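Heads up, one of the protein chains got dropped from this complex, but the rest are sitting where they should.
Right, chain A next:
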């Protein structure tokens, strides 16, 4: 069971965290919503919740709740630029199908 980050993503996350001035780490998760069933969650974490699992990578804490972990196992978080746009992207091997925009998916 593991979740990883690319160097680019780690750089951005640590920059955002230090800029924010507080926070334990980064939460990855999934929620049942959206046009294709599930949607990703990407949030700063101030407090751990019951059932959270913590992964350390690049000196950063990635926090995932137990339920989401099932869907995210093996995922790599990347930070990409597409033209002027930039942001995070989940490379998730569990995904079977995505909606056109990629904001929601099915496993």
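Details
By our rule, a residue touches a chain if its C-beta (ideal position, glycine included) is under 8 Å from a C-beta of that chain, and two chains touch if they have at least 3 such contacts; residues count from 1.
We adopt the following convention: contacts and distances are computed from a predicted model.
Missing chain, UniProt protein name: "Chaperone protein HscA homolog", from among "FtsX-like permease family protein", "Tryptophan synthase beta chain", "Chaperone protein HscA homolog" or "Xanthine dehydrogenase family protein subunit M". Residues of chain A that touch the chain left out of view are 12-13, 15-16, 19-20, 26-27, 31, 33-35, 39-47, 80, 82-90, 98-99, 101-104.
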